[in-house]
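Removed: one protein chain of the complex. Kept in place: all other protein chains.
Take a look at subunit A:
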Amino acid sequence: MSFASLSDFIAMGGHGVYVWSAYGITLGVLGLNIAMPILAKRRYLQDEARRLRRESNS
């Protein structure tokens, strides 16, 4: 382990702001990229389900 304590780890030798903002933005963007196709698929399937119900009723 490269750090003596948790506060040392968070401080990152005085560069904490830079390291954690870089990691935060990266994980945020990657999370967005994972969520977008999942939400798009759900939306498409909801539309298709509605269309199938309409067609079976008429």
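Rule of thumb we're sticking to: a residue touches a chain if its C-beta (ideal position, glycine included) is under 8 Å from a C-beta of that chain, and two chains touch if they have at least 3 such contacts; residues count from 1.
The rule we apply is simple: contacts and distances are computed from a predicted model.
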Protein that the absent chain corresponds to, by UniProt name, given "Amidohydrolase-related domain-containing protein", "Heme exporter protein C", "ABC transporter permease" or "Beta-ketoacyl synthase-like protein": "Heme exporter protein C"
Touching residues on subunit A - with respect to the absent chain: 1-3, 9, 12-15, 18-19, 21-23, 25-26, 29-30, 32-34, 37-38, 40-41, 44-45, 48-49, 52
